[in-house]
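Omission of a single protein chain aside, the complex is shown with its protein chains in their original locations.
Chain lettering (A and B) follows the sequence in which the chains are written, and residue indices restart at 1 in each chain.
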Amino acid sequence: MYLSADKQKRFTPITSISELHQQLQLAIELEFSTLPPYLSALYSIKENTNNCAYQVIQSVVMEEMFHLTNAANVLIATGGSPALNNTDFIPSFPTRLPDGEQWFEVSLLKFSPEALQTFKYIEEPSENVPGKITIGDFYANVEKGLTYLSETLPPDELFPANTGPQIAHKYYYGGGGEITPVTDLDSAMFAINAIIAQGEGIPDRCWDPDKPFPLEEGTGIASGDHQLFMQPRELAHYYRFNELACGRRYVCGDSHNSGPTGPKIPIDYAQVYNMKPNPNSGDYAFAPELAALDYEFNRIFTLLLDQLHNAFNGDPELLVPAVGTMFKLKELAQELMRNPIPDSPEQYNAGPTWQYLKS
Amino acid sequence: MNNNEHFDVVIVGAGISGAIMAQELGKNGKSVLILEAGTGTGGRFFSSDCDAPSQENSQPLSSYQTYMSTFFTALAKIPNAPYPNNANAPQPLVTDLAPIPQGQISDNGYFVQTGPLPFASTYTRAEGGTTLHWLGTCLRMLPEDFELKTRFGRGLDWPISYDELRPWYEIAEQNLGVSANANEQNYQQIDNPAVHIPFAASYEYKMEKIPQSYLDQYFSKGLAQMQVSFEGKNYPIDVVSTPQARNGMPRGDYRPVGAVGHETAGQRCAGNSNCVPICPIQAKYNALKTLEQAKKTGKVEIRTQCVAYQLETDEQGKNIARVHYKKYQSSDNPDHQCHAVSGTIVVLASHAVENAKLLLASNVANSSDQVGRNLMDHPTMLTWGLMPTDIGAFRGPGSTSGIPSLRGGEFRKSRAAFRIEIGNWGWSWPEGAPVGTVPDLIDEKNMFGEQLKNYIASVYPRMFRFGFLVEQLPDANNRVTLDDNYRDQLGNYRPVISYNVTDYTRAGMAAAKEVSDQIFQRLGIEGFTEYKPSDAGYLTYRGEGYSYNGAGHLVGTHIMGDNPNTSVVNKYQQSWDHPNLYLVGCGNMPTISTSNPTLTMAALTYWAAQNVLEALNPC
Partner (left out) sequence: MDKLADFYQVSVVLTGYNRSRLMATGIGEEYFEVLTSLVPGKIIDELFICSRALAHEYKGEALNEKFREQILSNDRLGPVARNILKMWYLSLWYQLPQSWRETYGVPSQTPGKYQDIDFVISENAYIQGLVWPALGSHPMGAKQPGYGTWAFKPGEELTRINLGTDHPVSDIEEGNLS
């Protein structure tokens, strides 16, 4: 990906394998740190309501997991070891993203216009914020480093033989993308490009905000075929969130500047559990039953991180139970969100606190 | 209305066999019309809450999610619970079943049952057919199953052999998306050569076998080396993973097919434990998937709410000239219009009972007098009990393993063979647990609070049941007939069914119960099996009572053979009487043996599709 000279200055160039590993570990932390905000909003949506929004956020979550896996595979392929099983792996919210995007703050919020605004910041296209760095810029720097190292190191040093097993395609399903094994520079670049493309879109040197998106005519949107609302489309995350924020679909002919001009997306912010922003364990100090629920959530969350950590470190079969652990996490999150916090002046409901429990 | 519409092929029925036929013909450029009697979901998965401004029709369109909602709120979660009860295309329900008093007729459901025993199986009349609620079991038949008459002096031989069908099995397994390991399913590991199934040396299923349940593993360990004795000969009891049309871990570059209208869903079974009556994510194959592929060929049109009621022959009585059907607008209302279409070839794929009904109503294809006869099922006997320990009941697909080692052997000269299915859903089938049984704990056992919670936690996870799928032989008196006094609200015939279970099959049930008793003894299972004279399927054999249930495996009614005087279709599945009429579905099968019939039927249908293609493109 192209990284402007101005933006390049904001990153330290990657000049050694250990620096590469550091940045890829950061990438994993970065991808994972988007999950609590996305999932908090997703699970706050009441049952059988806001179906379109639910599908959209869920599709983004699936792709974030895909990104996480791609970053981990590149790290494994270059001889590194992803580390997910520690308290520092997950930030405490509100937080800045770990890649150095200092210009906005990420909070855990119920599904709301404020949450969508945060999500758009997270997925902001680089060109749209010339003076600021984005996730895409961060990955562009990783790609630059990979290219540099491939030019300066022998191939079997950058991509050594006998690394631990990567995550194979068969473990990943349900949307998001196709996991491809990383064995050399091309496949590594391919894996990282997929991350950038899905997130904020692959930019080019001639960014034209008035250029229509490659949406096809016959998509059925114009005819109001409401099933189409549920069809996955290759719009970058930023634009998918912008559709929800605007409450309208992009249709053929729409561009970055035009915004979505298609049919309305029905969104009902009232059909959302009123989760307290950035819930923390102190909120349940006087509600032992909620504290117990939250502890159970964190215990399962810790189990998930342990399973993912071990899956990325030699035991990929653990992704099978890890999927089940994620489903369990959803149930527990929703159980918390359906519970009002006793005596809350704002009448907030509880929410999960996303903490790795030290063993 | 235009009654001169012509298609290369007119197919009656949008279930699995109709879908396979349509897809195979459509992809080879043939124009195809499918007439489906029931309603459909038009490829929609979601009941969207999205309010498109240009939406003209405010009536919400039915979708797969509509089926889910109906299922959730249905009081009786029977196999047909999610699917519309449509008086214009009525379907049998297990809740219609009752014992038939001697000399009487039971007509409280769709079937008119003249007995002496009730026919217990049901099917679904809607787009997608009964695969909407099938379990997904995809067993091949044994080589000896094709030669029962020659080998055991029982039943009938097929006009084809296992070897002839084998390549079609492979195609069916690939297209349905079956998860299994070939080196287990060939049963070479079983110390009973009668059940060995030769697989092509290089053949492998497209997906790895579905993980066996914890219960299966418990049985595997507990029954290791166990043998039972029949007629002085020992047979092994082997627990083997069951091949299933259910998405598992793909091999190589295979990509599992997700839900129709929501393709990212259902790429892997998620353990919803609801294959029957409805998989919420379509991880289990259903015919909607094949219909969708058929539609994508651009050559296939599906007309739902179109009930075929008559096949008209040409003046010579040789070919089927036209298919007459009734098109209705709403399932609540019998108003309809009559139409007719013609096809160079006509294929009946509307299910064993419905195919027979249409042939009999049209008085065609029946020079053999075999149409409607030889109706078979797997009378399914259940045994159930409590395991000594928590085996995690009510988890996973309905069944992930079985005991196939008794499917074949010399004993078939004297009694029916059976396959044992290990059920993962506790006592849900025999007792309706938990929703059907917990009221008793509250009302009669007077439990509440912690006591109730703890009781459920200590007992229900130990529940398990076996299902014994016992074979039934073709019998001319087990049959579907028509009676002018019994019609549905569109004026179409209701099936009149006479049915009995012979001593050959009853002896198989008795042998099955003995095997069950030995297994219960061996593992210390607390038995709760009870067969009551009030059970619809209650029967006796040598003074002992047994009960059977329907397996949903409706087989026979237009069997294939190599003699036009004793069979309805030839080995090409073409009517002996009408060269442009092909019959497909389980109705073609001359015997049922011990495998769930869908895979065999699908294999036969892929073969039939090729025969139809060749008939349309003569060299």
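Quick notes on this one:
Criterion: a residue touches a chain if its C-beta (ideal position, glycine included) is under 8 Å from a C-beta of that chain, and two chains touch if they have at least 3 such contacts.
Predicted, not measured: the structure shown is a model, and the values here were computed from it.
Annotation: of B:439, B:491, B:524 or B:579, B:439 touches the absent chain (contact as defined above). Of the candidate positions B:324, B:395 or B:571, contact with the hidden chain is made by B:395. Only one residue in the set B:309, B:411 or B:460 touches the chain that does not appear here, and it is B:460.
Although one chain is not shown, part of chain B still touches it, namely residues 68-69, 71-75, 77, 181, 208-209, 211-214, 217-218, 220-221, 248-249, 268-274, 278, 280-281, 390-397, 400, 424-426, 428, 434-435, 438-439, 442-443, 446, 448-454, 456-457, 460-461.
Mapped onto chain A, the interface with the missing chain covers residues 46-48, 287, 289-290, 292-293, 303, 306-307, 310, 315, 317-318, 320-321, 323-328, 331, 334-336, 338-340.
The working rule: only the chains that are shown with their structure count from here on.
The touching residues of chain A, when paired with chain B in their complex, are 49-52, 59, 62, 169-171, 173-175, 222-227, 229-230, 232, 263-266, 324, 327. Taken in their complex, chain B has these residues touching chain A: 44-46, 48-55, 249-250, 256, 261-265, 267-268, 270-271.
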